[in-house]
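In this view, the complex is presented without one of its protein chains, the others remaining in place.
A and B label the chains in the order they appear, each numbered from 1.
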Amino acid sequence: MSHPRTGRALIAALAASTLVATACAGGTPSASSGPGASASASAAASEKPQQGGRIIEGTISDIATMQPVLVNDTASGRITGLLYDTLIQQDPKSGEVKPRMASYTTSQDGLTYTFTINDKANWSDGKPITGQDWLTAVTAVAKSAKTVRKSNFQDVQGFNDFKDGKATTISGISIDSSNPKKFSVKMTKVSCPAILDLAGAVGSPLPTQVFGKYLTATSKPEDFDNAPENTNPQVVSGPFLFKEWRKSDQVILGKNDKYWQGAPNVDEYVYKVVANQTAITNGLKTGELTFGSIQAKDLADMQTVDSVKITKYQNLGYTFIGWNTLSPTAVGLADKRVRQALAYGIDMDAVIKAVVFGEATKQVAHHVPVQWAYPSTPLEQYKYDKAKAEQLLKDAGWVKGSDGILAKDGKKFNLTISTNSGNTERETLAQVAADQYKQLGINAVAKPEAFQGLVTKLTTGDQTLEATIIGWSLGGDPDPYQIWHSSQIPNPAKNVTGFGFTGFKDAAMDKAIEDGRNPANGDCSTAARKKSYETFNKILNENQPYNFGYANNVLAVSQKSLQSFAPGSFSTTYNVYEWWIKK
Amino acid sequence: MATTTTAIKATTATDVLVRPSRSLWSNAWWKLRHDRLTLAAFVVLCLLALLAAAADLLADNVFQYSFAKQDLLHTYEKPALDPIAYLLGTDEIGRSQVVRLLYGGRVSLAVGFVAALVNLTIGVVLGLSAGYFRGVVDDLFTWFVTTLQSIPTLFLLLIIGAIWEPGPVQLTIIIGALFWTGISLYCRGQTFSLREREFVIAARTIGARDRRIMFNHILPNILPLIFVLAAIDVGGIILAESALSFLGLGILPPTPSWGNMLTGATNYFVRAPWLVYPPGAMIFLTVLCLYLIGDGLRDALDPRVKGREG
Partner (left out) sequence: MRTFILRRLIYAIPTLVGISIITFVIVRLAPGDPIRLFTFGSRATSEDIEALRHLYGLDKPLPLQYVDWLMNILRLDFGQSFIYHQPAAALFLDYVWNTLQLALVALALQLLIGVPLGVIAALKRGTWIDSVIRVLSVAGHAVPTFWLGLVLIIFFAVQLRWLPTGGITTVGKDQWDILDRLRHMLLPAIVLSLTGIALYSRILRTETLDVLGQDYVRTAHAKGLRERTVMFVHALRNALIPVVTALGGILAGLVGGALVVETVFSWPGLGRFTFAAAIAKDYPVIQAGVMISSLLLVISYIIRDIVYAVVDPRISVR
């Protein structure tokens, strides 16, 4: 489901998914308690689903590919997820990892996973889905030159050697000789997020009967990367088959009668490219689109429409202001007290009301409420307190000059708040923040700039950026390594790139992240990891390397005729084969 | 010798009708003064320029709203008279449309005229050189111009805009570097014919340097029509800049430009259509005036079009 964002069609066209940086552990894993028990609308379960009809979803950007290994944008992820099922899925509301096509067990030391694929799991051409098919996917990731997912499997024993051509097989993967549907994967170290990396969207089994020939010992990377079946998949495992792709217009999928969980009730799933968010909103009103999400500003209007149903749930992500603590020009940002003042000095509740019409929750640390890693111990809420902010600034040595601007050691407190142009929500946030900080005596100014330039500056650690407003889309696993570990801080001098553009590091925080990711005692249970994340969030909350902004609500709209539709923060289409249209 | 002259005058007065000679410029001026449409266009354009120049004054004193001032509680306000800043309504984040319209004029007009000046300079220099020196210089020129004309200009500008993400100054230079071919071809053509005229040959005989001949002798003769081309050029540039800003490149908000005031139009044209009409109308009006002025100037300077003698 496209996240609600104001934005021009064009930038959004190809950057819709990257407007919000993804720090996913795996694509969009589907979630549900296994086949049989349905977590969806119980009222509808008593009625018999009618057959036929068409589900039409609107998208702002066209897909790029239908090959799970090469997927790099939300649109492609959506369609690929409907064509290829994953081994495991996440509960839509809690994110708890559950079996889908396969169940799994973990060894005592946490290093080996053993998967058993469901007996009923078959390809659309009738052949059974086996461990070999999963191995084909992993081999594809290793051999492909164009995938960006190699790091998903880096901890699998023997993967790196195989990838670099030093070995002909992956030593850590073994398929049971007596049961081809059973296989085990040995890791080089205990990695808690690994299960989603291995068995999520990127690890969707691929039909060996189709892709095997591109992945032989003598094959070249381009054999797989340029395979025609990447854009014309004929053998699939998911609820829908590929029918037609009209470029920049629509993707048409037909129902897969042989789907292992039972054929879908609808005949077709159409992914239609529309100009922008407004077109999606209008399409929902007129009934042209079956489901989609809208922005907060359209909520009041949509509530007057009789033919639709609105479901709210929290977005798995947040919008924030990132402070460059190493900025040579905005030197105040290096001081913790200044950053805390910047948290007290902005009326975030008023901002939430104005920008997203109240449809968001204020954030003061990294994890969002819907994640299990969300801190249970109370954290400083940084309630709007202008006096306190001014006091903290004074304590840090900033004094108002005759022109009303704060200064210290002869340097004025200038602050440029950058954000990507074309996103009204963020531009507004930047403007409002600048206005509020001006009242504290900071010479703050909002500066929208084009998305690509901003992206490059962020990841290369360009020191001209002082404050940046952007958003994160969080992955299935709460591991925050990619954003907050000190190894991810970009260094322009050494040509190191990364997402840790605030330059903030803390040894205790690093250890908490490492413990939650690769625990020494091999304990990947939620309870054990949660302890690490409590520490982690507390450090962030106190040091405020970001003003953590807010986590907005997703406003999912669906036609009342659409039954069994029950989206959650972690997945929308997990039960798409159960959806039906009531005529 | 008063008697003699009076006698001569008397004779000539009865014999033949003598018309006082008119130069090209005075003839043109006469024609212009009587061309009501062009005059009207000129007046309107000056008015627009005046309004744009007075944007600061008006914003501070009359409307009491800056162009960047947001008011999230009053977005999409319908046009109203109270406060006067809501004269044309407010946009998606509560900014005053009328104030932004005034400032937008500044940007559009500034970019238009400066870029046209760059065009003019490049076009004249290259065209004159190609026409005067001929030979290899002309061949290179022809090749370059044909190449540029074979790439759709607006298309090229928009692609460059998307890839380079230029700021306002760079944008003006880029536009200046793309739209000069028409002017240069005209200069070249004219130089070809003029260089064989007596006054040029005379200048060369006395040893005048090439540069001097080109700029002091040839150029003044072709200047009139260049102004016409320039006027039309400015119109085209304003259209191009607004298209660029509309697509989200070039002039970025919060700096208003008539084009970027319409960037989000596809999002709100259903609920606030009154936001869509003014910026486009202003672009239309400005460019229309420029084209009419250009047409009027051309007619005025064209000896075929009957003026005072007719």
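Just so it is clear, contacts are C-beta pairs under 8 Å (C-beta built on N, C-alpha and C of every residue); 3 or more make two chains touch, one makes a residue touch a chain.
These numbers were taken from a predicted model, which means no experiment stands behind them.
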Absent-chain contact - pick from A:361, A:497 or A:561: A:497
Hidden partner interface residues of chain B, rising order: 143-144, 146-156, 158-160, 162-165, 235, 239, 242-243, 246-247, 259, 262, 265-266, 269-270, 273, 276-277, 279-280, 283-284, 287-288, 290-292, 295
Chain not shown, touching residues in chain A: 9-11, 13-15, 17-18, 20-24, 54, 56, 64-65, 67, 70, 72, 145-146, 148-152, 221, 225-226, 230-231, 246-250, 270, 272-275, 279, 282, 288, 452-453, 455-456, 459-460, 473, 482, 495-497
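Convention: only the chains that are shown with their structure count from here on.
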Intercentroid distance (Cα basis), chain B paired with chain A, Å: 50
Of all residues in chain B, those that touch chain A in their complex: 68, 70, 72-73, 92-93, 165, 247-249, 252-254, 263-264, 266-268, 270
Chain B partner contacts - residues on chain A that touch it in the complex: 6, 8-11, 275-279, 282, 354-355, 421-422, 424, 427-428, 431-432, 435, 446, 448-450, 452-453
